[in-house]
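First the structure, which I've put down as structure tokens, then a few questions once you've had a look.
Only one protein chain is missing; all other protein chains are in place.
Showing subunit A:
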Amino acid sequence: MKQRKQSFYNSIAGYLFVLPMLLTTMLLTIIPIFLSGIISFTDWNFITGLGNIHFIGFGNYEELFKDEHFWRAMKNNLTMILTVPFSMIIALVLAVLIDRVTYFKSFFKVIYFMPFISSFVAVSLLWRVLYHPTSGPINGFLKSIGIANPPLWLADPQYALIAVMIIMVWTGLGFNMILFIAGLQGIPKDLYEAADMDGASKFRQFMNVTIPMLSPTIFFLLITGIIGSFKVFDLVMVLTEGGPAGSTSVIVHYLYEVAFVNLRSGYASAIGILLLFSLMIVTVVQWFGQKKWVNY
């Protein structure tokens, strides 16, 4: 009897403890995602009120597949994924050097981490000035080392995406590096001792001990990095607003424009749902892929 009372009390207490969290998640995420699914089948402008809702079936999705603007944004997002392995490789090298062979470890950690904690708005404004095509310090430097016609960066459709990607690497590197350092510190020292005894060179040790032991971290950074690159919004919004000539347009920025500038709620929701599915596919593919190469 006492046991029963006890478990009843536990249930009530448990629900009460998680209730505030459940309510906010319900209101802000779970209900909205279902609504988003429903709205994506309508041709609706939320300003006009619920009375003007028309269901148009898969109309929005059909339109999306023919929408050049959307595909260009998707292509830019896919290109941005390149920043993920790139910044992971640099971060890994830096992490190994910091962890094994430098003085002032915490000082370096702080320096490389600074861009990650600074707001994207401030960082974007700063880089917009640094990238200034005629009088910015970057092109000033390039000219001083003899490059007569340096790229116009954000003003040039050919270079704008690269310019944005440079900033993405710059801001994300510290995060990758910190995780790699944590991973490195978790590798048991005797593995290296054993490898040393077997006469393995430093490089062999790195390839055969360090990399396999870091594979969970690599896997985690790959997933979060790719997902993160799909969600880049602030940077593009403040730096270029998708321009010039759509060269830096990304899915979330396009979604924002469709939803809050063109006021097409239904179409925007369809983009949101498609984004969700894309990210789910990324996660699922990687989740199954990891079994082949991740050592826990």
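In this text, contacts are C-beta pairs under 8 Å (C-beta built on N, C-alpha and C of every residue); 3 or more make two chains touch, one makes a residue touch a chain; residues count from 1.
FYI, contacts and distances are computed from a predicted model.
Asker: Name the absent chain by its UniProt protein name; which of "histidine kinase", "Glycolate oxidase subunit GlcE", "Nitrite reductase small subunit NirD" or "Carbohydrate ABC transporter permease" is it?
Answerer: According to UniProt, the chain not displayed is called "Carbohydrate ABC transporter permease".
Asker: For the chain left out of this view, which of A:I39, A:L64 or A:L154 touches it?
Answerer: A:I39
Asker: Pick from A:F86, A:F108 or A:Y192: which residue touches the chain that isn't shown?
Answerer: Checking each option in A:F86, A:F108 or A:Y192, the one touching the absent chain turns out to be A:F108.
Asker: In the whole complex, not just what's shown, which of A:I89, A:I147 or A:A182 touches the removed chain?
Answerer: Reading the full complex, the residue touching the unseen chain is A:A182.
Asker: For subunit A, which residues reach the chain that was dropped from this view?
Answerer: The missing chain touches subunit A at positions 7, 10-11, 13-18, 20-22, 24-25, 27-33, 35-36, 39, 46, 94, 97-98, 101-104, 106, 108-122, 125-127, 129-130, 132, 135-137, 140-141, 143-144, 170, 173-175, 178-179, 181-182, 220, 224, 227-228, 230-231, 233-234, 237-238, 252, 255-256, 259-260, 265, 268-269, 272-273, 275-276, 279-280, 283.
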